[in-house]
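Only a single protein chain was left out; the remaining protein chains are all shown in position.
Here is subunit A:
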Amino acid sequence: MKKLIKIFSVLLLLVSAVVTGALATGPAATVSAASSKNVKKVASGTVLKKIKKSGKLVVGLSADYPPLEFTKNVNGKNKYVGVDIELSKQIAKDLGVKCEIKNMDFDSLLVALETGKIDVIISGMTPTAERKKSIDFSKIYYAEKNDYFVINKADKGKYKKTSDFKGKTVGAQTGSLQYTVMKKHGLPGMKVKGLAKISSLLMGLKSGKFDGVLLGELNAKTYAMNDSNLALVKSTLKQDQMGNAVGVAKGQKDLVAAINKTIDKCQDKDLFNKKFIPAAAKDMKTATKKSNNSMTKYTSYFVTGLEYTMIITICSVLIGLVLGVIFALMRLSSNKLLHAIAVCYIEFLRGTPEMVQIMFVYFGIGMLVKNLPALVAGIIAIGLNSGAYVAEDIRSGINSVNIGQTEATRSLGLSQAMTYRYVIFPQAFKNIWPALGNEFITLTKDSSLVSTIGVGELMYQTGLVQTATYRGVMPLFITMCIYFVLTFLLTRLLNFLERKMNLSSSRA
């Protein structure tokens, strides 16, 4: 019990260290962010010179928004394509330099621009008043004039105008402008359903779950161009679209002027409608061609996904095991405080959804610890969750060992620690093992939940392949098979180890 108290005090120290550390880094991070604004801020009129000197324009974007910016698989390699990339190339060309793309989270773009990591942002960014406080914008280079209802071509006769959607179910991307528009100005009786991904919305449309899907003009047109089963109906719902502009660090008048010149030129020639959008559509379409949407071309996606899934699984299993042992011992401890803490932990983590826990760790702890990567957050959350289940597996395994074994061992003069080590654990382990095996398999599958916070594991990659190939079911099927092979092999391995252990004990 003394040892348990020691272990516990170490744990407490660790926790308090983490918390104080987090509290310390919280303000510190803010300070450094602030200082980056004041100190490292890009000096006026220097960016254009830097571009000319280095001979390249570094464009920051978040390549997850087709057809503006997305990735294309060329011989297994990622290539950035889309309307914004076409514009970037044009601007670079007019400046007489090469164009370099830096892909990052949309949220990170502003900081990257302010700290000079990128020269411009061309990422479908709307020049909101909030953003204008920290950076400058070019003129609007493209404004979506309209939203469109995407419908099944078979329903073309049924839906001809906006009012035809009265009382119908319409899907939109959660958090998108179109979603807001329908919520605000939707028709009476119109049911608005939100999904996170356009590919899921279109699958829902095809399977009859929605009567229509409201998308912005670009998205709607490119998807319709790529899928002959879809048709478009122009929406007349009120919308307040602002359009997209190029983001530039404050005080770069010369660069803004140069960019505006290129934008003017593109608009004069109507390059967006004549060249950029068709090019983007073609890039999307190449994916939908029979020869190009074969899943073998996307092997690298699945491999990357599998790698992440395995990293998450292995790390979480290790965390879960360590926590599981600690909390099982705490729960079995005669110390009431330790026991209570363990019970609270176990009951709470088993009594709340894992998905919520993952999001809570990512967003909640992310508030304290800046730059907490989603992968780490996911591993922590799944590890914490697993710890609760492992603790119960271990506890029930230990309890399943006859009390007589403890009594016999103690009567020989062995200490409690020795009793556990030489007599209880070796016997409990055989009971714990199958339960642990189950837990590992569950955990492997549960790792798919971290796709919700954007970790590039198998489920997330499946989404990417779905978007890229316009095929909803096939990628899912492949992923299902991969998970099955993974868990099947794991089961075999666990069974093999179990047999080996049983053999060794019966021989002994």
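Here is the rule we use: contacts are C-beta pairs under 8 Å (C-beta built on N, C-alpha and C of every residue); 3 or more make two chains touch, one makes a residue touch a chain; residues count from 1.
One rule holds for everything that comes next: contacts and distances are computed from a predicted model.
Entry comment: the absent subunit's protein name, as recorded by UniProt, is "Amino acid ABC transporter ATP-binding protein", drawn from "Amino acid ABC transporter ATP-binding protein", "4'-phosphopantetheinyl transferase superfamily protein", "Anti-sigma regulatory factor" or "Putative transcriptional regulator". Of the options A:M295, A:L332 or A:M418, the residue whose C-beta touches the omitted chain is A:M418. Of A:Q427, A:T452 or A:T487, it is A:Q427 that touches the chain left out of the display. Interface residues of subunit A with the unshown chain, by the touch rule above, are 402, 404-405, 407-416, 418, 422-423, 426-427, 505-506, 508.
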